[in-house]
Structures are given as structure tokens and as C-alpha cells.
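All protein chains of the complex are present and in place, except for one that has been dropped.
Here is chain A:
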Amino acid sequence: MSTPSPKEPLGRQDLAHLARLARLALSDDELDHFAGQLSAVLDAVAQVGKADTADVAPMTHAVPLTNVTRPDVVTPSLPRDVVLAGAPAAEDDRFRVPQILGDEE
């Protein structure tokens, strides 16, 4: 995966790498199934390369707006209990998360 080459189908290994980057634990079946589908989609979207864009600036936004600010004042936050009620796990008025550091770290 060094240079863009739409002719080259997306391999199973590339897909597994992208899935890791995106934090998706894909099954073997999914890897097989998606590899073909995504190669076809990539072929189609690679057509953007046909456009002559030598002097064209990218458009990041439909409506150009800059420096949207608001007054720097304190406003009420959502109640902690209400927010934690929607969390998968909470403890001591905080989100409880799984282990982040390894045993050896």
C-alpha cells in the first residue's frame, strides 16, 4: 500500500490492516466478502482521477464561513447522572473503562 493504483484490487491483508486502523475486528468471512466488494467500489470512485484539476482548489465546505465564535461564558452542562445513565459502565461518578496499560507497562 505505497502508491495509489486503482487497478490493483484491495487484498485481504490490506483490508485487515485498514480494519485494525479503524478499530474493527473483522471476521474471516467478512474479510473475504468485503475484499471483492470494496475493490469494485474503489474502481468506481477512482474515476475522480479523470478530472482535470490542475488549477482547481479543493472545496471543503458548501458554505464558506470563517471564525465562528461565541461569547466565552460558562453555560450549564448536562447533568452528570443523566449522562452516566447512558454509559455502558460507570463507577464513582465517572465512566468506567477497560484496562488501558498492559501489565508490563
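Simple rule for what comes next: contacts are C-beta pairs under 8 Å (C-beta built on N, C-alpha and C of every residue); 3 or more make two chains touch, one makes a residue touch a chain; residues count from 1.
Convention: contacts and distances are computed from a predicted model.
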{"item": "Chain excluded from display, named as in UniProt, from \"Putative tricarboxylic transport membrane protein\", \"Glutamyl-tRNA(Gln) amidotransferase subunit A\", \"ATP-binding cassette domain-containing protein\" or \"Anti-sigma-K factor rskA\"", "value": "\"Glutamyl-tRNA(Gln) amidotransferase subunit A\""}
{"item": "Sites on chain A contacted by the missing partner chain, in the whole complex", "value": "1-4, 10, 15, 18-27, 30, 33-34, 37-38, 40-42, 44-51, 53, 56-63, 65, 68, 70, 78-79, 82-83, 85-89, 95, 97-100, 102"}
